[in-house]
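What you see is the complex with one protein chain gone and the rest in place.
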Amino acid sequence: MSFSDKELSRLCVEVRSVRQLLSRVSKFKDASIQPLYNVWDETLDPPHRVDEGDRGVSLSWLPGDRVSEGRVRVPWRGG
Amino acid sequence: MAAWGQGKRRKGESALARGLARQAVETLRLISEGSLTPTEHVSEVLEVVRDHEPQVRAYITLRSPERLEAEAKEVERRLRQGERLRLAGLLVAVKDNISTSFMPTTAGSRILSDYVPPYNATVVERVIREGGIVIGKTNMDEFAMGSTTELSAYWPTRNPWDLTRVPGGSSGGSAAALAYGGADLALGSDTGGSVRLPAAYTATVGLKPTYGLVSRYGLIPYANSLEQISPMARSVEDLALLLDVISGHDARDATSLSVKPDGIYPPSEPDLRRLRVCLLREMLEGSEEPIRDAIERTLDRLSSQGVEVDYDASIPSLSEALPIYYTIALAEAASNLARYDGKLYPFIVGGPTYTETASGTRAQGFGWEVKRRIVLGVMALSEGYRDEYYLAAARGRRIIRDEILKLTSRCFIAGSVSPVLPPRLGERITDPLKLYALDIYTVVANLAGVPSLALPVGFHEGLPIGMQVMGPPLSEPQLLSLGLLIEEVTGLRGLVAP
Partner (left out) sequence: MTKFKIGLEIHVQLTEAGTKLFCDCKSNYRGMRPNTNVCPVCLGLPGALPVPKRRPLVLAMAAALVMDCEVPDSLVFTRKHYFYPDLPKNYQITQYQGGGGAPVCLRGRLRYYVPDADEWREVRIRRINVEEDPGRTEYDGTIYSSEYAYVDYNRSGVPLIEVVTEPEVRGPRDARRLVEYLLLTLYYIGATDPRLEGSFRVDANISVAGGERVEVKNIGSTLDLERALSYEAFRQGKLTSQGGEVRRETRGWDPVRKVTKPLRGKETEEEYLYFPDPDIPPVPTKPLIREALPLTLLTPDKQMAKVEGYGVSRRTAWSLVTVRPALTLFLSSALEGAEPQIAARVLAIDLKGLLRKLGKDIHSQSSWPPPYTIKVISEMVKEGVYTYDEVKYNILPRLAEDPNVNINVIMPRRASNIEETVSAVLSREKKAVADFLSGKEKALDYLVGAVLKVRRGEAVDPKSVRELILKVLASTTGDPSNRLKRS
């Protein structure tokens, strides 16, 4: 993302204040507790197939000028 | 209807008299009796929409009357063929972050303008299968990041009960549409209170289900580990019907639970002797006085009905719920939003190189709040900060979840939904900390994964007041029973704003 100078200074002020709120969590940093990533610690038995139907799609939602010979066209010039 | 709590503006009743506040289950009964056809129902609701939508602006995209009529005719055809449709002809408003293949899905963001997904969310499929008709896509804070629906890239939605005030957010469009009678049922999403806050501000009912009870397939993600697609309605019974239709295992969502509790719809009469409610101090104390009063009065009424009420429960660690919630939500959000770079979605600000295109597209496609959250989320995950932010928050989350599981195994937790009455437009969005503080009571259920029901318990000077009740995982049937009882003691059911 890019920001103008004016945006940047506003961003800095706001980020600093929100960071102050968020940094309250650092008190748990050294707690001997496993982090909870999935709320049920739920485990998964992976399926062989996911669904009954064919979910294949074509690039219907992209305007025509963004597709070239079936391929998605992305501005590049070396990245 | 109870004579108290609603103040001088009991306009819900006059609306009821006009037949607009009919509960969804009542409309369903009329349709199944044959005294109302789906086509007639579509036109009566469209009339209401025409009257109110220009002021409220709940919908980002409305389906054309012709299309809606065609859908109604299709439902009539299916009914004639003897199909039993649980939502036959009901009009369902769908939040614009839930994918629909037949309408644009923007998540309230410019960066997804003109995006029509090639598939339907699982919940949309289930609604359509049961004869529900999607009337339109409702307004929301961009990517569900907000609590007022002012942060939509399109326009703010106004609260039908007071047009100078916000309807809450981020599912404010869905709540507002219900509140003025512009839909029978609605789908929202709740990441940290996004259906419960709007429900509280608009005198409607919203339930954040147990994490995993409703499929997230097709929900444009904000914070995956916290959010659930959530039913919204004007009564507990209506809400139970919609929840029953959309819930249950979905193989396309790996976090979807394989179990579903029996008895969601119709919700059963509560067993008063076994009901225990704990009022959680941390979820009430910081609230404005009218809110505290309305909630305490409601609990008094429950108590006089024979419910055991503990007025002094406490979980001290909840004081850290808000920073824990925001740290996790922002980290997940920064990741989820990485994909919008101008390559796979219609909106693009083309530059000469890929890097410039991605950065220009994001700079112009995202709103300010979203960009700020991305910056903070990136920080929380970055090498030097991950331990003290993201990982620390994930540890804190476990503490809170375990405390909530412990308490809900003993009683239903009652508390405020919002610390304040519906704010005026512009009042909250200038300072991010003031905005985030609106979620202080609601984020707890998302952190713990437990269900939470928000419903109206009173009015103060014409403004709705909500209460939330939380139960243990998969206690939706009991929670809905408790909701029925609360409706009974408050008399607030099927309300429609003037």
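Note that the chains are named A and B in the order they appear, and that numbering of residues resets to 1 at the start of each chain.
Basically, a residue touches a chain if its C-beta (ideal position, glycine included) is under 8 Å from a C-beta of that chain, and two chains touch if they have at least 3 such contacts.
Keep in mind that this is a model prediction, so the values were computed, not measured.
**Q** Which of these touches the unseen chain: B:59, B:154 or B:390?
**A** The missing chain is touched by B:390.
**Q** Of the residues B:71, B:332 or B:388, I need the one that contacts the missing chain.
**A** Of the listed residues, the one touching the omitted chain is B:332.
**Q** Contact with the hidden chain only, please: which chain A residues?
**A** Against the missing chain, chain A presents residues 35, 37-38, 40-51, 54-59, 68-79.
**Q** Spell out the interface residues on chain B facing the chain that's missing from view.
**A** Chain B touches the chain not shown through residues 97-99, 107, 112, 117-119, 121, 216-221, 223-225, 251-255, 331-332, 334-336, 338-339, 341, 343-344, 354-355, 358, 378, 381-383, 386, 390-391.
Methods note: only the chains that are shown with their structure count from here on.
**Q** Between chain A and chain B, what distance separates the C-alpha centroids? Give it in angstrom.
**A** A distance of 22 Å separates the two centres.
**Q** Going by the contact rule set out above, which residues of chain B touch chain A in the complex?
**A** Residues 114-119, 211-212, 225, 251-252, 254-255, 257, 320, 322-324, 326-327, 330, 342-346, 348, 350-357, 359-360, 362-363, 366, 371-372, 374-376, 379-380, 387-389, 391-399, 401, 431-433, 436, 447-449, 473.
**Q** Which residues, counting only chain A, touch chain B once they are in their complex?
**A** Residues of chain A touching chain B: 1-3, 11, 14-15, 17-19, 21-29, 31, 33-40, 42, 44, 47, 50-51, 55, 57-58, 60-63, 66, 72, 74-79.
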